[in-house]
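In this view, the complex is presented without one of its protein chains, the others remaining in place.
Moving on to chain A:
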Amino acid sequence: MHSDIAGGPIGEVVVGLTDVRKEYSDSVALDGVSLEIRAGEAVAVMGPSGSGKSTLLNLVAGLDRPTSGSVAVHGEDLGRLSETGLALFRRRRIGMVFQFFNLLDDLPALDNVALAAQLTGTKAPQARRRALELLDELGVAGRRDTYPAQLSGGERQRVAVARALVNRPALLLADEPTGALDSRSGEQVMDLLLDLNQIGQTLLLVTHDQRLATRCASRVVEVVDGRIARESAVARS
């Protein structure tokens, strides 16, 4: 694996959630959650469906704002940032991988990846070169001109991971990255995430797959009904 994926020296706090509460019009998704994630860690959030895992991830990504409490990433209080500020924060600091890939259907695989680099001001030729490197490392370089609709689920998720990594994010967020994949593709994505963490990539991972959690994560946080029910360190298998 390459060695240029960013990650601070282990120990520095990357994510800090303090007494975070998130309400929707008809429900409370998170209720008094505090959590700290340090650089180099791989944290898996687990819990039953509807317990608030995705909500937690979205708050960390600055895709949503808490009703109360604060979210800080790399020492920056997201609550102080405007929408535009959040967008700029996302493009530089965060890489995201979703259960259902969320690639842009209008663009072929390579452009999906390169676009994210262009957003941070990288010139188009460099962006494409970097995107191609990543696709190559993830084994989907041969599909670079294919549109997402024609890719298999595993291929789509690898393109999505490449897109998430293209700006060397401080934090990689993954929301059930294997949830929509067959077991073999899921296995490969798991290996990929593990490799990334081992070379220093900080990782926040939502899953309800016990195997994924124990294999990739150094710490497991269990969420039930919007509260952290249990935290445990993992001796990786």
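Basically, a contact is a pair of C-beta atoms (placed from the backbone, for glycine too) under 8 Å apart; a residue touches a chain by one contact, two chains touch by 3 or more; residues count from 1.
To be clear about the criterion, contacts and distances are computed from a predicted model.
Choose one: "Tryptophan synthase beta chain", "Malonate transporter MadL", "Hydrogenase maturation nickel metallochaperone HypA" or "Putative ABC transport system permease protein". The correct choice is the protein name in UniProt for the chain not shown.
So the chain that does not appear here would be "Putative ABC transport system permease protein", according to UniProt.
Which of A:54, A:178 or A:207 sits in contact with the chain that's absent?
Among A:54, A:178 or A:207, only A:54 touches the chain that is not shown.
Among the options A:96, A:110 or A:223, which residue touches the chain absent from this view?
Touching the chain that is not displayed is residue A:96.
If I consider the whole complex, including the chain that's not displayed, which of A:13, A:28, A:63 or A:234 touches that chain?
A:63
Which residues does chain A use to touch the chain missing from this display?
With respect to the unshown chain, the touching residues of chain A are 54-55, 58, 61, 63-64, 83-84, 87-92, 94, 96, 98, 100-107, 111, 115-116, 118-120, 124, 149, 163, 175.
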